[in-house]
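Handing you a structure now.
Heads up, one of the protein chains got dropped from this complex, but the rest are sitting where they should.
As written, the chain order gives the labels A, B, C, D and E, with residue 1 at the start of each chain.
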Amino acid sequence: MLILVKYGPENPAERWKLEAAAPADQIVLIQNGIFWAVTEPKALEGKKVAIVQPDFEARGYSAESCPWPLVDYAGLITLIEQNPKSMS
Amino acid sequence: MLILVKYGPENPAERWKLEAAAPADQIVLIQNGIFWAVTEPKALEGKKVAIVQPDFEARGYSAESCPWPLVDYAGLITLIEQNPKSMS
Amino acid sequence: MEKLKITIQVMAPPYSYQDLDTALNIAEAGLDKGHDVGIFLFTDSVLATLSRVKPIRMDRNIPQRMQAMIAEKGLRVDICGICMDYRGVSREEIIEGATPSGLPELAALMATSDRFINLMA
Amino acid sequence: MEKLKITIQVMAPPYSYQDLDTALNIAEAGLDKGHDVGIFLFTDSVLATLSRVKPIRMDRNIPQRMQAMIAEKGLRVDICGICMDYRGVSREEIIEGATPSGLPELAALMATSDRFINLMA
Amino acid sequence: MKKVLFVIYQAPGGSVWPNEGFRTAFGMYADEVEPEVLLIDQAAITLAKETEPQKLGLLSIKMVQKYIGKYDTKVLVEKESLDKFHVTNMDEAYRAEVLSRAELQARLPQYDHVVFM
Partner (left out) sequence: MKKVLFVIYQAPGGSVWPNEGFRTAFGMYADEVEPEVLLIDQAAITLAKETEPQKLGLLSIKMVQKYIGKYDTKVLVEKESLDKFHVTNMDEAYRAEVLSRAELQARLPQYDHVVFM
């Protein structure tokens, strides 16, 4: 299942989604969802996470120091191709 | 100072306002701001709080069991009259 | 109480969120108490001036309510012009009595109002 | 990869929030990879179809970008009709190639799409 | 037949999302989609007997009840959210089933799409 997260940790629905994520689910942090990686990385532990790089970089963060895989929009399409189910 | 709070505890700006409220400041909970009284009353301790009753009741809560003063919209105007400064 | 000039700023779109209803409720209570009340419509809230807005039958009509408050109670309504352009709202389509303006007018309202209430984004 | 039918639902108003840009970026990447991509515009996102939207000079033009993607890349755009009525968007003013529809069409899109991505409120 | 769960997390009155969430679910019966509706967080107050935004001049939420009956729509609500928002007197006309967060999360794999409003 592809889980799209577009708000940061202040959003209760995003927190619900992340808690619900099974180890095999593909989480994608996009838009302000990237703030989970910045301020609450603990919530991502043990999860399969990818970050949309253009959204991450536009907010001033550097790909170099990022421990999660980064994807561009073409890469996001690949993740969408791989996951027929979605939670978004 | 009149402090208007219209979102619940999930909103970081509302939390900032409530933390900043001095004892003399008049806090008004309106719209989803009434959820502070429901789920996080501790954040209101020692503060001067009024709740907009129609907004409270439309969300299913009863005025009877409410420990804070309730105002209707005319009462809110009275609070606005009494407080030239605002944080909203 | 002396007559006060009260300005209420709104930003959220009507119907999706409660802010327009809140602003009109506060404005109405203020007008009924004899105050001079104005609403400044910023960003997506400008949609509330479109006379063509057509809610389902059992829902309230926000532009009509605002227009009636302008005509009958003297509510002032200013609309941010750039915000109108951004949302495709043309000056021909807005309710009678609402005035396209802009940030200079907001600045003047802030300078001259006795009270300023904002409904934040 | 086989050709997939991908539908993206949007709800937030353009410009105020990033969702329309995100939807168009995903759609474009999908179209460029040979997929069949559609966007369903719900609630305030319907504003993105107004051809009259006029941003400031240095800002992007979202309706124009969407229209170009319809014409040049085959993007499908469906618009919730009741949502249009609620926001005063008339059928005469929308960009070419966008189709006023409704929930039955959304249901059909959900039933027939291989992938469904939603940008929540 | 696709199974879709519409999740509402915002309160009625403050926003239109509970109304739009239900309306979207009802629209699904036009096609081969089986919808369910889940209420979490602030949206849990939707189910309280006394909750009615129409009291405040806003769009009614109780209006969805007749379609829940008509379509026999499955409505779920998270127990933890009911507790958090002190919803004790549930309106039975919503025919909601109360499930814990753990039960709900265990249920997720059965849906093709989980759509947050």
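FYI, contacts are C-beta pairs under 8 Å (C-beta built on N, C-alpha and C of every residue); 3 or more make two chains touch, one makes a residue touch a chain.
Computed from a predicted structure; not experimentally measured.
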item: Where the missing chain makes contact, among the chains that are shown; value: A, B, C, D
item: Contact partner of the left-out chain, one of D:Q18, D:T49, D:S101 or D:N118; value: D:Q18
item: Hidden partner chain, residues of chain B it touches; value: 1, 12-13, 16-17, 19-20, 22, 84-88
item: Chain A, residues in touch with the chain not shown (by the definition above); value: 8, 31-32, 35, 38-39, 54-55, 57-62
item: Touch list for chain C against the chain that is not drawn; value: 9, 11, 42-43, 102-104, 106-108, 110-111, 116, 118, 120-121
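We take it that only the chains that are shown with their structure count from here on.
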item: Touching both chain C and chain E (chains); value: B, D
item: Distance between the centres, which are taken as Cα means, of chain D and chain A, whole angstrom; value: 23
item: Residues of chain B whose C-beta touches two or more other chains; value: 31, 54-55
item: Residues of chain C whose C-beta touches two or more other chains; value: 15-16, 18, 25
item: Full enumeration of touching chain pairs; value: A-B, A-D, A-E, B-C, B-E, C-D, C-E, D-E
